[in-house]
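The structure appears below as structure tokens.
Chains shown are a subset, placed as in the full complex.
A and B are the chain letters, set down in written order, and residue numbers restart from 1 in every chain.
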């Protein structure tokens, strides 16, 4: 069985944010067994799974990604939407646009330290649209 | 229900290319609701989803990835297949070998600016083989 749920996340500032609970609030009932596919309908923000315990990790991700794909990089020509735009596209493809998480016993299967991250790469990204697909 | 379709893409030059329509031409009918999984059967090319409006973005991706994983990097030893080969493997794992896109109302669900990219990391990659799996 396939079930799809569309929702918008709250708007977040540029950076990495744990959204596990916000996602779960939008999904109501999970099946006993299955998988959850989360797809972000944008090209300058991404989704990933990582450490959800220490907020310093979120900060370090932002620091690292800004060094990896800095603004005003020589040779970059797509700059008309602001210096944060092209780096945002690049970062989005590095982390990816969707994640897939197993569901077991009516719950998401996440390791002890794992949480869902929204990776907001724009300065003003607004409320990002997600399409969740649950296969059971 | 699961349906699989194998096809080869046209050969592309090294760089990032939008292949949304080429993929769709190979899939004939999409189901009302489901997901599409696209898997590239190669280790030196990848698939990602990103901005499909401005060709400069494709060019900037190529510029950035060549800086990120340059040819002739000190310490790299797998060089027998040419200087573009090992960087191609690395880039392929950074963007990934497969993408999963929701299907709704008989259509792929892509955000306004999203398109499917072939990331061709070899100088002469040839016609890349794709296996599409549709779950409905």
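Heads up, the rule we're going with is that a residue touches a chain if its C-beta (ideal position, glycine included) is under 8 Å from a C-beta of that chain, and two chains touch if they have at least 3 such contacts.
Bear in mind that the values here come from a model prediction, so they are computed numbers and not experimental data.
Whole-complex copy count, one sequence throughout, 2 copies displayed: 3.
One rule holds in what follows: only the chains that are shown with their structure count from here on.
Chain B has its Cα centroid 20 Å from the Cα centroid of chain A.
On the side of chain B, the complex with chain A involves touching residues 33-35, 48-51, 54, 56-57, 59-61, 63-64, 67-68, 94-96, 99-102, 104, 109-114, 117, 135-136.
The part of chain A that touches chain B in the complex is made up of residues 2, 4, 37, 39-44, 68-69, 73, 75-78, 86, 89-90, 92-94, 96-98, 100, 129, 131, 133, 135.
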